[in-house]
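Note that this complex is displayed minus one protein chain, with the remaining chains in position.
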Amino acid sequence: MAGARAQAATGATRGSGHTRVLVAGGSGYAGALAARLIDRHPAFALHAVTSRSHAGRPLSDLYPQHRVDAVLEELDLDRHGDADAAIVAYPHGAAAPVVAQLRERGVRVVDLSADFRLRDRATYEGWYGEHGAPELFGAGVYGLPEVYAREIALADLVANPGCYPTATLLALAPLARSGTVLDVVVDAKSGVSGAGRAPSAKTHFVAVDENVTPYGVGAHRHMPEIDQELAALGAQVTTTFTPHLMPLDQGEMVSCYVTTSEPWSQARADEAYAEWADGKPFVEIVAAPPGVRGVRDTNVCSICVRADERTGKVFVFAVIDNLWKGAASQAVQNLNLMHGLPETTGIEP
Amino acid sequence: MAGARAQAATGATRGSGHTRVLVAGGSGYAGALAARLIDRHPAFALHAVTSRSHAGRPLSDLYPQHRVDAVLEELDLDRHGDADAAIVAYPHGAAAPVVAQLRERGVRVVDLSADFRLRDRATYEGWYGEHGAPELFGAGVYGLPEVYAREIALADLVANPGCYPTATLLALAPLARSGTVLDVVVDAKSGVSGAGRAPSAKTHFVAVDENVTPYGVGAHRHMPEIDQELAALGAQVTTTFTPHLMPLDQGEMVSCYVTTSEPWSQARADEAYAEWADGKPFVEIVAAPPGVRGVRDTNVCSICVRADERTGKVFVFAVIDNLWKGAASQAVQNLNLMHGLPETTGIEP
Amino acid sequence: MAGARAQAATGATRGSGHTRVLVAGGSGYAGALAARLIDRHPAFALHAVTSRSHAGRPLSDLYPQHRVDAVLEELDLDRHGDADAAIVAYPHGAAAPVVAQLRERGVRVVDLSADFRLRDRATYEGWYGEHGAPELFGAGVYGLPEVYAREIALADLVANPGCYPTATLLALAPLARSGTVLDVVVDAKSGVSGAGRAPSAKTHFVAVDENVTPYGVGAHRHMPEIDQELAALGAQVTTTFTPHLMPLDQGEMVSCYVTTSEPWSQARADEAYAEWADGKPFVEIVAAPPGVRGVRDTNVCSICVRADERTGKVFVFAVIDNLWKGAASQAVQNLNLMHGLPETTGIEP
Partner (left out) sequence: MAGARAQAATGATRGSGHTRVLVAGGSGYAGALAARLIDRHPAFALHAVTSRSHAGRPLSDLYPQHRVDAVLEELDLDRHGDADAAIVAYPHGAAAPVVAQLRERGVRVVDLSADFRLRDRATYEGWYGEHGAPELFGAGVYGLPEVYAREIALADLVANPGCYPTATLLALAPLARSGTVLDVVVDAKSGVSGAGRAPSAKTHFVAVDENVTPYGVGAHRHMPEIDQELAALGAQVTTTFTPHLMPLDQGEMVSCYVTTSEPWSQARADEAYAEWADGKPFVEIVAAPPGVRGVRDTNVCSICVRADERTGKVFVFAVIDNLWKGAASQAVQNLNLMHGLPETTGIEP
């Protein structure tokens, strides 16, 4: 089969696209999945996949399930800098310098780290420390296509949102835009892949199995990102946000409990969400509270809104796949927009 | 081994207690566990285990893991009515008439259903329909030993709390008593055993595995129970309460986000919780947010309180085993109190 | 989004194929997945999806994750009999009459049941009872493309293999062809989706979670199918076969321990397997024992062979996704062959 696949890779699949996309940082879950999505994409070709720690190893050693015929390489701008675009999947802080170098070569970048998401530098430094490419700070467009599609289409540097902000902002956008949001409590639940591929006491099977645990209580890095973007949408709040680790691999749910300045009826909520979702191919408004399983391995965000008469609050439940819409496939969605393609290309649900 | 165990059962274990306890409704998860706990209890003897649907079958057919040498019997008050006490594990509505019959015979009862938990009859009827023993409505003591130990000691009818109310009330008691609670959001997560033993589309492994789903949104039966008891403690609120089904078998977490009328410091929170927990053998105040795994197969409730400066809210995370502290072992704790025993007898953590 | 998807369905996706494929029995896991695969297939169009028990309901009510815009219909040969081909996903026994009716109308059929897999009628009746369409008994081609590709291409009725036989035969084909097999022990492990969608005590989450249980010991219906096809390949054996239920949803492993009439070296094994796999796009020969996770949601079978010097036996470990290669995607692979398409069309790994 190796032969058949190699041929397919050269022929129909990898060579079919004219736009060469580099994946920098392909040994993590998100980077590896990005490599797979690019590898199968009809308009993109996988230029190279790099890894600092695993250079020289076939990507399929680490991720046999992705079936991508590529050997991880040390990043070398002389060889890789002629890519048309790049998805950068480096840790926070380490990403910025690489992004800067790629931008210097004219490579259009979607960056999966937090380095270009925040607009306030003091806030960034408070949560992440010194920035790795200060000259580019704030130069990125926030890559949530359902909000910033036009800006993304014109951008050379897109900051892919964090997984929790993605789900939370999609869940709350129609409410935030209404200007009626007073208080937001977000109780989030995530599968273990969100914690990354590095083995640790917290990701050991025995620690996670039959368990559920809150983490990052009062101090999760996605908080300022959520607040920044909720404010941009129209809700000036300090969000209560607590994620919980769950015994599953992929999938993320945000359960949002929103206090508003005026009562919302179910009809108003339904209308606001339907109108907002209209024309957005990856947003599904559903009547029954969704499970994370329903969006596994897709770029879809399913959302259920409930105006709760009993408490007067509005509840919103949204689910995404943290590795897909929360990372890799959203990066492809952004790349599609940046290259004038239908945003569903290669990531149809 | 059967012989050895039968001997043990007659000798050291089942015959050792002088108080004969009937378990009525032993084919469900909670009833079966109650039978096991009574079977091993040093002061109680298992009088009989009844089941309407599985009479005639050994309990070990349904629950080999419990290793209780008992055959499920049809409930027969002539034979079973001479028990000293009973744990009734019938469904809501069906429990009340059985409880009434047992009380007529002078049997002291801990009832696991909701039939005697609520104090307002209209509220009961609104959520559960007509009551099955109206003459006894309101006659039960609410069986949360950490709050009502004295009343339970004197009671002949104890209404064992629901699993979610148990966790929520233990989590919030010190706050509620302070009189400063303005608003409560409880996001709850439960394992599948909470949904009962009956197979259904919702409890099918494939539906639950790799999934998390909200249920009972805006309409869960534990809501009025939580509000009633929070009010009794000092917090007059309409609680926002949403449970989620999680891919694990036993375990329940409540994540509580509380708005108060005045700011709480961490020091005040620590002091209030430490003071409240003092002398309560099953309440653990812990510094780091607990996982449900840490209380599996115990009667313990672990609680972490955080005064969150950023939002001004107080967060409380509490975990229990829904089948133990949320049902069967709490029933034994109540029986212990009713019989003047140390409340930890037979259920030491 | 509903609008966008409906348009896509009419346009690019569902209408793009000229061959109309009926899925009869679309409410089970395999039938629903088959509907999804046909719906996205570039050369096939989904003609209709039928269900006896759920007619009238949108397929997405039962399987939101498949995102197929189709309403389940009662099977009506007047309306559905003009399909070009059909995948029949009925239970054993019930399938045969439906297959017969479809064949009368000239519809080419891939049948997922066991009704047309066995060649010996007494054997069939011994395991399954009376046959539902005796006139067609034995008329099907055994639909294992890696063995019978030519016959499948010409067939009008293909009997899709059982999931365990699929994995076992692919694992053992090179050994069986060598004529050296004396004894075969197959220890199989399967996820819960293999037990079907009907809720039962055995598929309840709490029964499966943290558990592993053998089932069908000494009496699993896949035994005669395995023996029949191993004999056809060259190994006349009575296979020892025991499946085990595992706490996962999709995935199946067969661990095969083979006694041979002459010693096999690792070199001979490697060569035999490499040669046999050559040109088979869904067979992967791997050096390290594979996990079921590596083939999830694919039509791939990964196989590792080990000539074990210590015991003199040959070990073979093979993994498939029981719903894909073990059922629905193998049906599509068969349909591809029947329609002269590359066998990977629409199910590329």
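Quick notes on this structure:
Order of writing sets the chain letters: A, B and C. Residues in each chain are counted from 1.
Quick note on the criterion: contacts are C-beta pairs under 8 Å (C-beta built on N, C-alpha and C of every residue); 3 or more make two chains touch, one makes a residue touch a chain.
Since we're looking at a predicted model, the values are computed, not measured.
Checked against the full complex, the one of C:Lys189, C:His222 or C:His339 touching the unshown chain is C:Lys189. Within the complete assembly, A:Ser193 is the residue of A:Asn160, A:Ser178, A:Ser193 or A:Asn336 that touches the hidden chain. Interface note: of C:Met253, C:Ile303, C:Ala327 or C:Ile347, the residue touching the hidden chain in the full complex is C:Met253.
One chain is missing from the display, and on subunit C it is touched by residues 183, 185, 187, 189, 191, 207, 209-215, 217-218, 223, 238-240, 242, 244, 246-251, 253, 255, 257, 259, 289-293, 296, 306, 308-311, 313, 315, 317. One chain is missing from the display, and on subunit A it is touched by residues 29, 192-193, 197, 199-201, 203-210, 247-249.
The omitted chain makes contact with subunit B at the following residues, 1, 3-5, 8, 40, 64-65, 67, 209-210, 277-286, 290, 293-298, 300, 302, 348-349.
Quick note on the criterion: only the chains that are shown with their structure count from here on.
A separation of 46 Å divides the Cα centre of subunit B from that of subunit C.
Separating the CA-averaged centres of subunit A and subunit C is a span of 35 Å.
Residues of subunit B found to touch two or more other chains are 207, 209-210, 247-249.
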